[in-house]
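My questions will all concern the structure given below.
Missing here is one protein chain; the remaining ones are kept as they sit in the complex.
Note that the chains take the letters A, B and C in the order they are written out, and that residue 1 is the start of every chain.
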Amino acid sequence: MKVSIIGVTGYSGLELLRYLKQHPFVEVSSIHSHSVNKKTLEEIIPHLKQLISLPLEKIDPDDIMRKSELVFLATPSGISKEIAIPFIEADFPVIDLSGDFRLKEVGEYNTWYGADAASIESIQKFDYGLAEYREKPQAKWIANPGCYATAAELSLAPLLKENRLILDSIVIDAKSGVSGAGKGLSQTTHFSETHDNMSLYKMNRHQHIPEIVQQLKKWAPALSAIQFSTSLIPVTRGIFLTAYAKLKEPISDEKLVQIYQTHFEKKPFIRIQEVGHYPVLKQVIGSNYCDIGLAYNPKMNMITIVTVIDNLGKGAAGQAIQNLNIYAGFDEQCGLELLPIYP
Amino acid sequence: MKVSIIGVTGYSGLELLRYLKQHPFVEVSSIHSHSVNKKTLEEIIPHLKQLISLPLEKIDPDDIMRKSELVFLATPSGISKEIAIPFIEADFPVIDLSGDFRLKEVGEYNTWYGADAASIESIQKFDYGLAEYREKPQAKWIANPGCYATAAELSLAPLLKENRLILDSIVIDAKSGVSGAGKGLSQTTHFSETHDNMSLYKMNRHQHIPEIVQQLKKWAPALSAIQFSTSLIPVTRGIFLTAYAKLKEPISDEKLVQIYQTHFEKKPFIRIQEVGHYPVLKQVIGSNYCDIGLAYNPKMNMITIVTVIDNLGKGAAGQAIQNLNIYAGFDEQCGLELLPIYP
Amino acid sequence: MKVSIIGVTGYSGLELLRYLKQHPFVEVSSIHSHSVNKKTLEEIIPHLKQLISLPLEKIDPDDIMRKSELVFLATPSGISKEIAIPFIEADFPVIDLSGDFRLKEVGEYNTWYGADAASIESIQKFDYGLAEYREKPQAKWIANPGCYATAAELSLAPLLKENRLILDSIVIDAKSGVSGAGKGLSQTTHFSETHDNMSLYKMNRHQHIPEIVQQLKKWAPALSAIQFSTSLIPVTRGIFLTAYAKLKEPISDEKLVQIYQTHFEKKPFIRIQEVGHYPVLKQVIGSNYCDIGLAYNPKMNMITIVTVIDNLGKGAAGQAIQNLNIYAGFDEQCGLELLPIYP
Partner (left out) sequence: MKVSIIGVTGYSGLELLRYLKQHPFVEVSSIHSHSVNKKTLEEIIPHLKQLISLPLEKIDPDDIMRKSELVFLATPSGISKEIAIPFIEADFPVIDLSGDFRLKEVGEYNTWYGADAASIESIQKFDYGLAEYREKPQAKWIANPGCYATAAELSLAPLLKENRLILDSIVIDAKSGVSGAGKGLSQTTHFSETHDNMSLYKMNRHQHIPEIVQQLKKWAPALSAIQFSTSLIPVTRGIFLTAYAKLKEPISDEKLVQIYQTHFEKKPFIRIQEVGHYPVLKQVIGSNYCDIGLAYNPKMNMITIVTVIDNLGKGAAGQAIQNLNIYAGFDEQCGLELLPIYP
């Protein structure tokens, strides 16, 4: 199968390349950038020197559709919605890593992204690509979830689906590595300001909030809001998410872990930690794994869920490839069998 | 005023030295270690080369009491309770930075520290040294609070005292720099394991939990438990604490900030951020400041409190000196007027 | 081909596992530890959860030789020389990652490692495994080079072989990430001491010095010594090596780069940077690449060589697999085609 990547010079685009290099059934047939005007990738991306022979091309949809069978859009929110149009019109498969096709409710995109949404028709064509819970696995158009959203949704799915949580008690304290902010320069990502530092940003207004609520509602329609915070930690990659919620009935640690183990039994990328064990961020870096640890606090009748993913892996490129595998009918793990890099 | 420091080679002990070097009314007359067998500090602490002329001495309580008017115990929990005995018996002032004299309820120390507590009589002599809320400011014996406890208690004090919180809804997600674990070697503090990583530790069993609950109960006697997590972030210094709680009545961001500003108006080390602003960890490093930012989320009727301190400053040595100032009748800011170090 | 790994719980052992997972022709048939007493790897190595089904075994040479065709010793210097004996005696292939079989001259090991060397007979059986310059590619016993040594030797080979350097002018300033010190706990690898810090260690007495000199002498017999320093930088992985030397005759940047490009033309893991470009450390992390940049300073008639490798890749496990490929007659790049991880 032949694919193209638009937005290949960004961190998610580069990570798509890294995974696809290992994919037994997929070949990258062209790479594109909407912002960089160079002839080859290695001029600006030294770690790829001598490793990628493809030229870096402008975006010509017709040409891409001739060369490939599917296109990844690793472009930022706001850009994807424009770039996607000719592909959708031509009935050509797209996996979009931006936020442009995720929010189904009219007005939500505008509220949270501060810009006009893509057309309703195009948005409705996209299936939300939370790989373990795909609604239309054969969809030609996939809106790959946000990194925070992936971690948050996987953390809460089993308990929401079993109706065990007091819905207005959910608090999620999520922390992200700096690569989540992309390559763009800002004071927030300046080394001297970020190193040895931590900060909370977009208080109560992170654009992944409506995406998470939209998905959680599918499992618990009575849910109306969550408390969700996003902080920046001085690591390059990774989401470390801690979720708290009150239970309707008391439970034990053992039962809690067992619910998750059973729920995710056939999901190879979700690894539930044993009772009393909690994942560290590094144990998933460079991979598509999502590791989850669980604890019950009887004094508060509250659970704590610790979830880690690589924001560029399960939080972006890894899940996008998992979605490609689902679409194409490959084994879900194809191209994603790299061990995490440790230490 | 002359003081001695026991445990001077640990991170808190060294930080006491750093602040006291600036103190206009205090002179360090002797320094001691219970574990290091060297003649001078600079043999093991290169940054102090040529700066500390005092010899590094064994612990001889009689000698210390002859030379000094007060002793700081910058020794670990479990050690302080032994070292303190002769000083208490001799009616000699002690500021202890360990957890050995903080928990007033019989059995609590044993439950959370896994060892026998100091004698009830000695524990009751100690005033809990949360400097902004001292009960017996003239006490000769001061149990300096834990770093997490300081941040947690200062975060919640105004709203608990005003009875605005739903008490069983408090969730605290606290993150600490690695110096909080001290100088002791462990896999958890090994660079290759900790760098670019994050982990949650002591799930539901951190020894600061009972200390915090004990203090919060003074302000809200009906409170029985909190949800409290501690994570390790890859920075050297600092506590970044995010607290969440439901309110009895809705509020606005403006009102929330105003409550805190009014409450801490006369407290020079507590700096309340303006509406819409949240402190970053680095803005207090090297200082005794505790900076607090606040937000209200109407969808959840929940507040978020972001609080930062230097774990070795307001969380240890800084507050210990603030307590010394209170005890000795000096201005509270003496010796603590260093600007934070930034970047 | 079936192989066993002894010392699998160390950083180099784990990296062997990571690469071999991708190797098309090699299967790991058993894994062993000389120090850890657990039944499975995932009990102590969380990132491998569910990924390695092999049990963690004691070291039984007979059993290993039954199961495998070659054994990797990823054990520390001092340990390998004992563990290797039964394999050598049984004429069974060994790739040793320690320093125990590298120094050919009697007495050198004792001088630099401070312990007795392996027997002369055993040492002489080992071929020095600098993969681009193997002397006996078919050797059954391979002494894989040190990480610093690999970077230093590859940096200087072309100019020494062409007899262009003033031999007593070579200065190498090498910096290493902390994983080079292994998993062992020490103050030097304690996060709070190492983070935001840099230090020079083993001044003029690093054990890679005699190894480098031994190899350089093969190319320039008149060489008798080099200036070689090793510093620790606050990164997890990587060697960043800067070498300086005076030239016998002036040269241009262009000519210099061309000499290296020609010299390494057929060596896929050595990537010579273009004129005016110098590698950054991160561009090789997670891979077996060795990237080299070059500059000539006419005012000093001196060259600067900037060389980067991943100390666990080309500096250990990566090169060990490259040596396995050479021994077994596989393509040199088998199992080593992972892209570097970036950022």
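In this section, contacts are C-beta pairs under 8 Å (C-beta built on N, C-alpha and C of every residue); 3 or more make two chains touch, one makes a residue touch a chain.
Every value quoted in this text rests on a predicted model; they were computed, and no experiment measured them.
Engineer: Looking at the whole complex, which of B:D173, B:D196, B:D253 or B:E332 touches the chain that is not displayed?
Structural biologist: B:D196
Engineer: Of C:D96, C:E153 or C:E193, which one is in contact with the hidden chain?
Structural biologist: Looking across C:D96, C:E153 or C:E193, the contact with the absent chain belongs to C:E193.
Engineer: Check the options A:K38, A:R66 or A:H190 and report the residue that touches the missing chain.
Structural biologist: Residue touching the absent chain, from the options given: A:H190.
Engineer: Tell me where the left-out chain touches chain A, residue by residue.
Structural biologist: 11, 178-179, 181, 183, 185-187, 189-192, 194-196, 234-236
Engineer: With the missing chain put back, which residues of chain C would touch it? List them for me.
Structural biologist: Touch set of chain C with respect to the missing chain: 168-169, 171, 173, 175, 192-193, 196-201, 203-204, 224-227, 229, 231, 233-238, 240, 242, 244, 276, 278, 280-282, 285, 293, 295, 297, 299-300, 302, 304, 306, 343.
Engineer: Can you name the residues of chain B that touch the chain not displayed here?
Structural biologist: So the residues of chain B touching the unseen chain are 11, 14, 17-18, 21-22, 45-51, 179, 195-196, 236-237, 268, 271, 273, 277, 279-280, 282-284, 286-287, 291, 337-343.
Note that in this section only the chains that are shown with their structure count from here on.
Engineer: Which one chain sits nearest the middle, judging by mean Cα positions?
Structural biologist: Central by C-alpha mean position: chain A.
Engineer: Quick check for the class: compute each chain's Cα centroid; which one is farthest from the centroid of chain C?
Structural biologist: Relative to chain C, the chain with the farthest C-alpha centre is B.
Engineer: Let me have the rounded angstrom distance from the C-alpha centre of chain A over to the C-alpha centre of chain B, please.
Structural biologist: For chain A versus chain B, the centre distance works out to 38 Å.
Engineer: Where does chain C touch two or more other chains at once, residue-wise?
Structural biologist: 11, 179, 195-196, 236
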